[in-house]
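Of the protein chains in this complex, all but one are displayed in their positions.
For subunit A:
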Amino acid sequence: MSVLEKQVPGVVMTPDNIRSRKLPVVTNVVIAVAAFAIAAAIVLGLDIGNWVLVAVFGAAFYLIGLSVVAGRIEGKRAARNRTMKALIYTACVLAVLPLISVIWTLVTKGLARFDADFFGSSMNNIGARDANGGAYHAIIGTLEQVGLATLMAVPVGVLGAIYLVEYGRGKFAGTVRFFVDVMTGVPSIVAGLFVYTFWVLGVSPIFNDGRPQASGFAAAMALAVLMLPTVVRSTEEMLRLVPGPLREGSYALGVPQWKTILRVVLPTALPGIVTGIMLAVARAAGETAPVLLAAGGLAAINFNPFEGGQSSLALFVYQQAGDGSKFAPDRAWTAALTLVALVLILTVAAKLLARRNKLSR
């Protein structure tokens, strides 16, 4: 008797019957309804929580009920499959729920001050009793700082990643990769303090008659420090995904390596690289601490990122949320909504630009 013919105890390799009973959809729905009804009765009856707890209990009861009933009707294997599938869907819904909740909260609370005044004026000379005031200065600050940071981080990051993937060999490349990984874990406040001591206290006095000066550019430098590792790592991953035979196909046509990278490798990896850059941009746009340290947070409008302080949307949210004025929370909510919308618009725009114009799949 060969190995293949041996029967493992408890496992029927060749079942006589290949059909099995299926759990009717109606039963499935009944279990779900019953689970949530019981959950609601328990939670609301004992008054131990609100609808969130009902949802959590309901999901748990549904999974238990489903596995028991399906086990009776369909058998062990099919029941396990069904329960696991339900578990995965539940996890997916639970993962999306907070996101929807955040957006819903932002929109409902942010709409209160979503007006022309908010986008057209700054917080200059706005006192605690003034209902108006806006985030114009903060929007300018965010756009300029993130723009400058992107201009600094993206070329360095993408070229660094190209070095690591296409040229880097041996110890030096390994060291660079290690320190990029270390940089990923640098807390934003550390980046802010670094720029504060290095640039604001150290270098900026040279250009300002010996007095230290906070500026949007300094904030941009701190943000660039934060963006750099993300850009390098994501670009590196994307470049590694470009198949080797594609490079060889280009070399075989007598195309030099630099041109192969520029015209074949980069375009192939472009959509992924843009996604990575946008992740870095989104992270930088949401940073508060570096801007507070390096740019100071000016209440007035300042278009010049190289001279005088600036604010940013994230910093504006932080300041308004902690402000004593009864009008401040509304401004904070609207600024938060604006920040999310801004990042969303930038991401969508970048994705549209990166999509191959004529060869879109």
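Quick note on the criterion: a residue touches a chain if its C-beta (ideal position, glycine included) is under 8 Å from a C-beta of that chain, and two chains touch if they have at least 3 such contacts; residues count from 1.
Convention: contacts and distances are computed from a predicted model.
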Record-based protein name (UniProt) of the chain missing from this complex, from "Allophanate hydrolase", "Catalase-related peroxidase", "Phosphate ABC transporter ATP-binding protein" or "Multiple sugar transport system permease protein": "Phosphate ABC transporter ATP-binding protein"
Omitted-chain contact residue, chosen from A:R21, A:K85, A:R240 or A:R263: A:R263
Residue among A:Q213, A:S250 or A:T334 that touches the chain left out of view: A:S250
Residue ranges of subunit A at the interface with the undisplayed chain: 169, 243, 245-256, 259-260, 263-264, 267-268, 270, 356, 358-359, 361
